[in-house]
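Structure in structure tokens, see below.
A single protein chain has been omitted; all remaining protein chains appear in their positions.
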Amino acid sequence: MSKKLLEVQDVLVNFGGVTALNKVNLHVSEGEIAALIGPNGAGKTTVFNIVTGYYTPTSGRVIVDGESVLGLRPYQIARKGLGRTFQNIRLFGDMTAAENVATAADSLNKSGLVGSLFGGPRSRRDEAASMEKAHELLRFIGLDHRALQMAKNLPYGDQRRLEIARALALNPKVLLLDEPAAGFNPQEKIELGELIRKIRDRGFAVLLIEHDMSLVMDISDRVSVLDFGQKIAEGTPVEIQKNQRVIDAYLGVAEDAS
Amino acid sequence: MALMKASAFNLRDKFGDWWDGANSAQRTVFRIVLIGIFYALPMLNNPIIDTPETSFSSVLFYPLIMFSLMAVGLNVVVGKSGILDLGYVAFFAIGAYTHAVLSIHTPLNFWEILPFAMAFAMLAGVILGLPALRLRGDYLAIITLGFGEIVRIVAVNTEAIGGAAGLTDIPGPTSILGIEFTVMDPRPYYWLTLTLLLLVIWGVIRLSHRKPGRAWEAIREDEDVAEFMGVATLKYKLWAFIIGGAVGGLAGAIYASQIRSIQPELFTLNLSIMILACVVFGGMGNIWGVILGAVILGYAPEKLRFLSDYRIIFFGLLMVVMMNIRPNGLMPRKKREHFQEKSK
Partner (left out) sequence: MDFSILISDFWSLGLDGLVVGAIYALISLGYTLVYGVLRLINFAHSEIFMIGTMAVYFVVLQFGFTGYEDPLPLIKFIGIFLLFATVAAIVSGGSAVLLEIVAYRRLRNMGASRLSSLISAIGASFFLVEVFRKISDSKNLDFPRLINKDPFFTVGTLYLSADKVLVLVGATIIFLILNRIINHTKLGMGIRAVSQDERTAILMGVNVNRIISYTFLLGGVLAGVGSAFYMVFYETTKANVGFLVGISAFTAAVLGGIGNVRGALVGSFALGLIQQYTSAVLGYNWRDVVTFVILVLVLLVKPTGLFGEALQKARV
């Protein structure tokens, strides 16, 4: 069995009276595309917010590549290897596409402000590396022709993909995608599926939240299902499709949810 | 007015095109000529630009270049990083008092004191920033507002630094490069400030185009997301505060060395608000915009009698109006986008 890069153990989250996650266990292993599905409000995005350190769970543990990350600030967890995208696109709108990606790439080097001011050799090298990485990732994602355009002026689909490039700039051990296909037409969904595979083949494990079942079933190695903060099933796409609890809780509702 | 704006914009884009096309020799020549003009400004002697109260060269020092320097400093905080600091005057006051106290009580001269003035202001930035910068934007604004006022109240109540009466007989800078700094002639102070301003501009532009600039911009755009993308947001906000503070302290020291006597009443919230108005009016985040803002808002009340009496009324109104109709200011920060064909 391959190494687990992200583990969520017995995580419990309360918001006021609402139990958003109830003793949830999840993991993502090296080289896999794992999917997290469930009706709206099931707690999927909350899982991302917990593992990236935005919220602290009431109880439970989060482990990235064998190390507990509880109590770390989000930027520290990001540097340890979790890159994420957002259900509602959140790019740095007034920055260019290249700068968006470079900002994330920057966080992997140790150049400080004083070095940047006086332009020592290290900061020069790091600066070049960030820009190089930004352009390389934009090429990878098919956006190199947009490099110098402002993020807020990009077409919707390009914005979604730019978010992925930005997250990849962190060299994440696990890439967390929150409904990346939302608003895509069938053709774009197919392309996105290919892109996610390509990302996995580059060596990044992926945890995918998605409502589009054909996309999920097509590309995932393993699917976990949340309902009302509870994990109700886990298995291969084939197993999940046959699982009666999942069908009851989710699949009936999923058609009109987006 | 609308017409003027439109043509200004065209000019700006034309200039941008020219600049992008220019080679480095052309750019250097342009820079030297421009800087030369600025150094020569106090030599202009024309009753049209003199103000009712004082000569042009005096206005050039205060408020024009002083406001410009402070606005450039505050812009790092408010414009680049999106942190609303309403107590900027505190850093200015700390710089001024540092020069006043040290020059009176120690044998150090102005040039030796300058680093201390900046260092103390930076230290104040850390002391205020470390706790305050963890808070959300509007809390931070009110804390900095309070801080600006508290520094003044403490100065009023501390007899060791002159209390409400302040300090007098503050020595000016000793002569340097054969330039004498006298009470009568504001021009050397202008040249001094201009030189320092150019250095500050150089530094800020350099930082803006690199990692710290991207981090600041990301923080301004969306602090949570910046943090998710690995940006150590607290650290960069603190740096913005420290840099802004250092520039404020620098300005304060020069100011004290020129006017030779200071009282807490010189450092009221109104000054913070005036500098903020310069930044907002000129264009938050655009260094040239905020300087333009400082020049216009510094000069207009000096020149126009009716404005000088109603200065703060006018500045307050301006802030409301600008936010409502042109939130990015006269000269918005704007990146020139470059479009490329898709390469496939």
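Lettered A and B in written order, each chain numbered from 1.
The rule we apply is simple: a residue touches a chain if its C-beta (ideal position, glycine included) is under 8 Å from a C-beta of that chain, and two chains touch if they have at least 3 such contacts.
Every value quoted in this text rests on a predicted model; they were computed, and no experiment measured them.
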item	value
Hidden-chain contact residue, picked from the options B:135, B:176 or B:300	B:135
Among B:102, B:254, B:276 or B:331, residue touching the chain not depicted	B:276
Chain B residues that touch the omitted chain in the full complex	78, 82, 84, 86, 131-132, 134-135, 137-139, 141-143, 145-147, 149-150, 153-154, 156-157, 224, 269-270, 273, 276-277, 280, 309-310, 312-313, 315-320, 323-324, 327
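Note that in this section only the chains that are shown with their structure count from here on.
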item	value
Rounded Å distance between chain A and chain B, as computed from the means of their C-alpha atoms	41
Partner chain A, residues of chain B touching it in the complex	203, 206-207, 210-212, 214-215, 217-218, 221-222, 224-233, 236, 239, 333, 335, 337-343
Contact set on chain A toward chain B in their complex	52, 54, 73-75, 78-79, 83-84, 86, 90, 92-96, 99, 102-104, 106-109, 111, 113, 116-117, 119, 123, 126-127, 130, 144-150, 153, 166-167, 169-170
